[in-house]
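Presented below is the structure to which this report refers.
With one protein chain removed, the remaining protein chains of the complex are shown where they sit.
Then we have subunit A:
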């Protein structure tokens, strides 16, 4: 699964070889914040979104890390057509290969897809672009081959047509990180100090699921903590909140 995403969530140690990952969740559940945190944590990153970010997601208002930001290149293709053109020509236009390819707002680009094959093409082109960058990256300082990791975020709310493309997306993004409101916090069973609380569950082939808690303070900052052993929510016993958030397991 995506090592960069795991790093963003605070997991330590090497995981299985990184697979393309999809971060899914309802509105304002921290998708952009997670992608941004992954970008800040790694070496060179390319961050794509349909619109310019108004502020740094998940960061305390007014705070920024200049060195971290310098490692991120932001590009904003406004439409599906522009995104496809950009991806297809990145081998010409980018001077050096990034180690992270991040796409925020995938649902907005999918809304421009006329059918399943177009959704597959977009996903495949993302994977192919990351794969090309992997070929261009050398070994890391320890001598292990470096991968360009691909992470995309998609808003799901259980209502829109683009969510019919989920099974197609899952072909190209074997790893998925589902975000949903934390039911224990919502029911007042835990003291979360006024933060909005979410759970992030990472599923990837070849590894056990992992879970984290995400808290968003009024200052906008995202705080991540691992879920204590034995307290992970059983996916089979999805709460009403999970269902409303469109989580499917």
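Of note:
By definition in this document, contacts are C-beta pairs under 8 Å (C-beta built on N, C-alpha and C of every residue); 3 or more make two chains touch, one makes a residue touch a chain; residues count from 1.
Heads up, the rule we're going with is that contacts and distances are computed from a predicted model.
Hidden chain, UniProt protein name from the list "Proteasome assembly chaperone 3", "Cullin-4A isoform X1", "TATA box-binding protein-associated factor RNA polymerase I subunit B" or "Zinc finger SWIM-type containing 7": "Zinc finger SWIM-type containing 7". Note on the undisplayed chain: of the listed residues A:79, A:117, A:157 or A:225, the one touching it is A:117. Checked against the full complex, the one of A:127, A:154, A:202 or A:224 touching the unshown chain is A:127.
With the whole complex as reference, residues 18-20, 84-85, 87-89, 91-92, 115-117, 120-121, 123-125, 127-128, 130-132, 134-136, 147, 150, 168, 171-172, 174 of subunit A touch the missing chain.
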